[in-house]
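Only one protein chain is missing from this complex, and each of the others stays in its spot.
Here is subunit A:
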Amino acid sequence: MNCDEFAELVTAYLDDALDDSSRPLFLDHMARCSGCTGYYGQFTTTITVLGELPAPGLSPKTRSHLLTAFREASSEKPE
């Protein structure tokens, strides 16, 4: 396995989706190649930071509009 092949398989490895023949080759390459070890570290750091990005929510106006719509739809339904 060369470095390009290694780089292509990082997501498959992290998803535990490598087949039995590729997995040892992947791990073996990482153990011997400092460049790919660094790449792997940056890759997983990227994933961690992605999971920490703050997400803005709905505006109060939209939220209250939707709650009103829900209330009105419910009151129209027969009991």
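Definition applied: contacts are C-beta pairs under 8 Å (C-beta built on N, C-alpha and C of every residue); 3 or more make two chains touch, one makes a residue touch a chain; residues count from 1.
Criterion: contacts and distances are computed from a predicted model.
**Q** So which of "Carbon monoxide dehydrogenase", "Sigma-70 family RNA polymerase sigma factor", "NADH-quinone oxidoreductase subunit F" or "Protein-glutamate O-methyltransferase CheR" is the UniProt name of the chain that got left out?
**A** Of "Carbon monoxide dehydrogenase", "Sigma-70 family RNA polymerase sigma factor", "NADH-quinone oxidoreductase subunit F" or "Protein-glutamate O-methyltransferase CheR", the absent chain's UniProt record names it "Sigma-70 family RNA polymerase sigma factor".
**Q** List the subunit A residues touching the unshown chain?
**A** 7-8, 10-12, 15, 17, 39, 42-43, 45-47, 49-59, 62-63, 65-67, 69-71, 73-75, 77
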